[in-house]
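Moving on, here comes chain A:
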Amino acid sequence: MGLPLGYVFSTTTSPQSTGAPQAGQAREYQIGFTLPLSGELSSIGKIWEKVVYLALDDLNNEVKAYGFNVTFKPVILDDGTQDDKALANVQSFAQMGIKVVIGPAASSQVKAVKSFADANHIVIISPSSTAPTLAIPNDFIFRTVGSDAKQAKALATLAYTQGARTVVVFHRNDEYGNAFADFFTRYFSQFNNTKVYDLPYQAGLSDYTSEVNALASKVQSTGADSVVLIAFDTDAANILAHAAGNSVLSSVRWFLSEGPHGAQELLSPTIGQFAQKTRLLGTRPLFVHNPLYDEFAKKLKEKYGVEPTVFCDTLYDAVQLAGWAILRAGKYDGDAIRAALVEVAKHYYGPSGWTMFDENGDKAFQDYGVWAIVKTDQGYQFMDVGMVQGDSVIFTTTPYR
Partner candidate 1 sequence: MIDVLGFLITLTTYIGIYLVLSLTLTLEVSSGITNFGKVAFYGLGAYTGALIGTYLPLAITGSRASPFDVNGIQLLYTISKSNPVLDLSVFLLSLAAGFAVSALFGLLLTYPIHRVGSALVGFTLLSTGEVLRLFYLNTEPLGESKGFMGIPNPFAWLPQARGAEALYLIIVWCFVGLTYFIVSRIMNSPLGRILKGMRDDELVALYAGWPTPLIKSKVLALTSGFTGVAGVLWAYYFTSINPNMFTPSLTFNIWAMVILGGIDSIVGGVLGTVLLASVDYAARFVIPFIGTTLVTPDYLRWIIVGLVMLVVLLKKPEGLAPRRGGVSKL
Partner candidate 2 sequence: MGVKLIVEKVTKRFGGVVALNRVSINVPSSLVVGLIGPNGSGKTTLFNVVTGYYTPDEGRVLIEGSGRVVDITGWNPNRISRMGVARTFQIPRLIPSLTVLENMLLFYDYGSCASITCSLRRKWVNVEEAAVARAMSILREFGLESIAHKRPAELSAGHLKLVETLRGLMSDAKLFMLDEPFAGVESWMARKLTDTIRKINREKGSTFVIIEHRITELLEGVDYVYVLHNGSLLAEGKPDEAVSDERVIKAYLGK
């Protein structure tokens, strides 16, 4: 139940019970969430907020089922996809006595909170930060998503097996885009007679018309046969909508990273037709045919009427891991929870698959599925059509007949 506004000043009733719980009354633990509810990632952030409520309901029911008289309460703050606000949020969580924080979303934000978290022993679990520079052992930063190096390798394998030889990598000029593009170029050039051209675009703009025109000229001048797009959801929708109107860009193959997956804007008629014409394929972290993912997606659709976007599954699992780690730690303290988290993750299998952490606190095992946009009777839908295993791509259904 919500607490009155005067909560912070009345220090008598303290919901955050570090003291011994009265008999029968459920012990309550708080988990901090710093989510991008405004700013550039707000479209994803809004869906994440609903995933958090769903995940906590499931966690509380599950925990009750195991006989623990405990409830987990969320404390959600908006960090506007900005670094200074993310740190201020984590600092205020620490000062509220919260030891486990899920989020922030962007790698630059995770870096901003890292030194405070390490110094004050606050466990940070980011469901979406994939920057390689954060793969640092025994610190307090955990990431329930595989680093982009593996996904870039999968995307390179997918593109090569689909016949791509001369590729233009069109990517965001930020942490995520640059790292992904570097890995992709490294892996793709290992295949013989391949050529890769790099074309970064400024992230965070409202429109990319001139960038798409520059891409078209680049594709024409280099004679490229395919474009690799590394983007988030809103910029991908904007770019693909403009590319649809461009003859050159509609006659080459398109391969996408995981960012745009799940974005409703990609299912508009213009982009749907464009996907059919260019036989658009993308990779995303996925355990193919993972029944838990399908069940999770169904529950989210029923409860909140939204489709899961990218990183919804890793966020869901992050919440479960946090809950079970707190229970296993026995006391609500940063170091104990950190140690417990590593152990819990070893045996947990959720919608995002196995959640075991490697020595840097990042997800150890990550498979990558292949997704496409297919035309169904209720308009265009996202569909997982296969997976990348090592150097080969196995299609479970053949898209774009």
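In this text, a residue touches a chain if its C-beta (ideal position, glycine included) is under 8 Å from a C-beta of that chain, and two chains touch if they have at least 3 such contacts; residues count from 1.
A quick word on the picks: all candidates are chains of the complex that A comes from, given by their letters.
None of these values were measured; they are calculated from a predicted model.
Novice: Could you sort through 1 or 2 and say which touches chain A in this complex?
Specialist: Candidate touching chain A in this assembly: 1.
Novice: Which of the residues in chain A end up touching candidate 1 in this complex?
Specialist: Residue list for chain A touching candidate 1: 1-3, 5, 7-8, 11, 14, 16, 18, 37-38, 46, 49, 53, 75-78, 82-84, 87-89, 91-92, 94-97, 108, 111-112, 114-116, 119-120, 131-133, 135-136, 173-175, 177-178, 202-204.
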